[in-house]
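The next block holds one structure in the form of structure tokens; read it before the comments.
Only a single protein chain was left out; the remaining protein chains are all shown in position.
Letters are used for the chains, namely A and B, taken in the order the chains are written, and counting of residues starts over at 1 for each.
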Amino acid sequence: MLEDKSNVKAWFYLGPALFLLSIFIFYPIFNALFLVFLRDYNYLQGTWEGFTLFENFFYVFRNQNFTQALTNTMIITFVSVPISVIIALLISVWLNSVLKLRGFFQTIFFLPYVTNAIAIGMAFAFLFNQNYGLINTMLGWVGLNPVNWVGLGATWGNAMFSLLIYVVWASLAFKIMVFLSGLQNIDKQYYDAARVDSTKRYRIFRRITVPLLSPMIFYITITSFIGAFKAYTQVIGMFGVRLGPPGNDKSLITIVALVYDALDRSGVPGALSEAAATAIVLFLITLVFTLINMQVSKNRVHYSGGGK
Amino acid sequence: MVLDSVVYGDEKQNRRKARIRFSLVLTMLIIFGLFVVIPFYWMMLTAFKTEAQVLTAPPILWLNPLNWQFSNFATAMDTAPFLRYMGNTVLVSSISTVGTIFTTVFAAFAFARLNFNGRDFLFMILISTMMIPGEIFVITNFLTVVELGWIQNQTYMNAILAMTLPFMTSIFYIFFLRQSFRQIPDELYYAAKVDGTTDLKYLFKIMVPIALPTIITITILNAMGTWNAYIWPRLVTQQQEFRLVSNGLRDAFSNIAGRILYNEQMAAALLVTFPLLVVFLLLKKYIIRGVSRSGIKG
Partner (left out) sequence: MEIRLENLTKVFTNKKTTDTLAVNQLDVTIPSGKLIGLLGPSGCGKSTTLYMISGLLKPSQGSIFFGDDDVTTVPPEERGIGLVFQNYALYPHMTVSQNIMFPLENLKVPKEEALERAQKIADLVGIGELMSRKPAQLSGGQQQRVAIARALVKEPRVLLLDEPLSNLDARLRIQTREEIRRIQRETGITTIFVTHDQEEAMSISDEIILMDFGVKQQMGAPQNVYDEPENLFAAKFLGTPPINLFDGKITAKKIKLGTAVIGSTKAAPNDIVIGIRPEGFVVEEEGPIVADVEFVETIGRDTTLIMIDPTDATKRFRAIVDSDYRIEAGHQVQLSVKPHKMYIFDHETGERL
């Protein structure tokens, strides 16, 4: 009957998923925690030189690219997430307010979601081409000189700027869709009530839309932060495996790139442990910022009403 | 009445205000819409240019369709076996999607409908691993795949297995499906029980059809994920022709020393993007609805 425990049956249903999860999720977590404490682990021979608490983390911090990777990752995260959240919020509110053409614009704004990151990254690289790119042409229209964004010897700043434009571009679609569906779930009554009280537009936005949408904004912000800390394919898409403009290799390296860098050296003793340590550092950074995020939004998120 | 005329006056003014507001909003939407569309346009435009046209400054911004250079696509296909890559991608994506749906539907059913010891605890553990960055898994999974012998002297079969098996389940999708399963009223289950429906039959005849939108969403997200997959396939494939589209695209145009042939590069990029765009326009309704739902917590 209903309340009877169905243990055997449950494990049968869970079996396939749990089997795969154990091999590809649970075991790797423990293994990473194991690897990170091994000294000079050589996986080809399966040998190591005893245990160490911090040595592998020191490798990470002493890696010549670590500071650059950390800086880049932070900049990508803290510039692209707020900008894209705000732009997405505005666009979705605008979209929600027009009836005509909404479907058309919705399709347009969703396009970036259904593309291949590498393909579009390449297109962006060519958009920013110094001599033949559209961006410099447009700058020319307003009388500005062409800039070497991503070409041979381009500065870190220029390359980073181009990358950020691409990252924001690529991350808008998902946010717009989620916000738009959240907006459409807000009970029209709130707006009618506000209209009756002749509330000004921007006040409606500040006092009704944003608070009612706040659980969704909060959720999207957190997941975007988590996603942005893992930036890597965007860099690959725009700059290829050199991770930077020609002549300025690795200038746009990120933390995830460090993990794969170490993994590529997997034959070298200690490299896997370094990869694990890097991934754990990334996890800790993500965790800290997620917790800060939750703390900050604690008092600003209204969980009743609004989107389901 | 006085009141009426006041309201009426307001009405007129309001309508003018509304029109101005609409124009403003439309302008902003058009500006941002252009921002979104330009890279696509640029990709297509370049893909149809001749090399000379690409290397014209200032760039040509409009190409008469009569002058489109279709041969770029043929050249791009010669540079790398893109059809092969697409075939691989479709295969990998189908296998992993079918596998994912199979495992997640069963697991989500157990979490949503069955009563067993440790259910809530297990579920909590699953949820808490969702925060851990994938790179932590990748390290060991790479070793596991090596251990399984799928890397050394890799066969096509090995490569496909290595690219699909680790992605045949997903905690996020289990969570997502469980949410939609739990929205099905308990009474439906009771009614089915009274009629002697087995759990398996209830799952497939009642729950799956009702949760079909979610399952479609998962299919779409999963397929799109594979189309975009770059890192893992690069790690585990040992031969060019086993790779997926993203790898093919990146590698084909990174290795050429010296000048990049932008028109061919963009032609290849368009080849890879085009199928996705077609699928999107065909399934627009489902994709937009599904993706929006996937972003809504709880």
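Annotations for the structure displayed:
Criterion: a residue touches a chain if its C-beta (ideal position, glycine included) is under 8 Å from a C-beta of that chain, and two chains touch if they have at least 3 such contacts.
Predicted model, so just to flag it, every value in this text is computed and none were measured.
Contacts to the hidden chain, counted on subunit B, fall at residues 185, 187-188, 190-197, 201, 205-206, 209-210, 212.
FYI, only the chains that are shown with their structure count from here on.
Subunit A and subunit B have Cα centroids separated by 15 Å. Those residues of subunit A whose C-beta lies close enough to touch subunit B in the complex are 2-7, 9-11, 13-18, 20-21, 23-29, 31-32, 35, 43, 87, 90-91, 94-95, 97-98, 101, 105-120, 122-124, 126-127, 129, 131-134, 137, 140, 169, 172-175, 177-178, 180-182, 201, 215-216, 219-220, 223, 226, 229-230, 232-233, 236-237, 240-242, 256, 259-260, 263, 266, 272, 275-276, 278-280, 282-283, 286-287, 290, 307-308. Per the touch definition, subunit B reaches subunit A in the complex via residues 21-22, 25-26, 28-29, 32-33, 35-40, 42-43, 46, 54-59, 61, 102-104, 106-107, 109-110, 114-117, 119, 122, 126, 129, 131-144, 165-166, 168-169, 171, 174, 190, 193, 199, 224, 227-228, 230-231, 235, 245-246, 249-250, 253-254, 262, 265-266, 268-270, 272-273, 276-277, 279-281, 284, 287-289, 291-293, 295-297.
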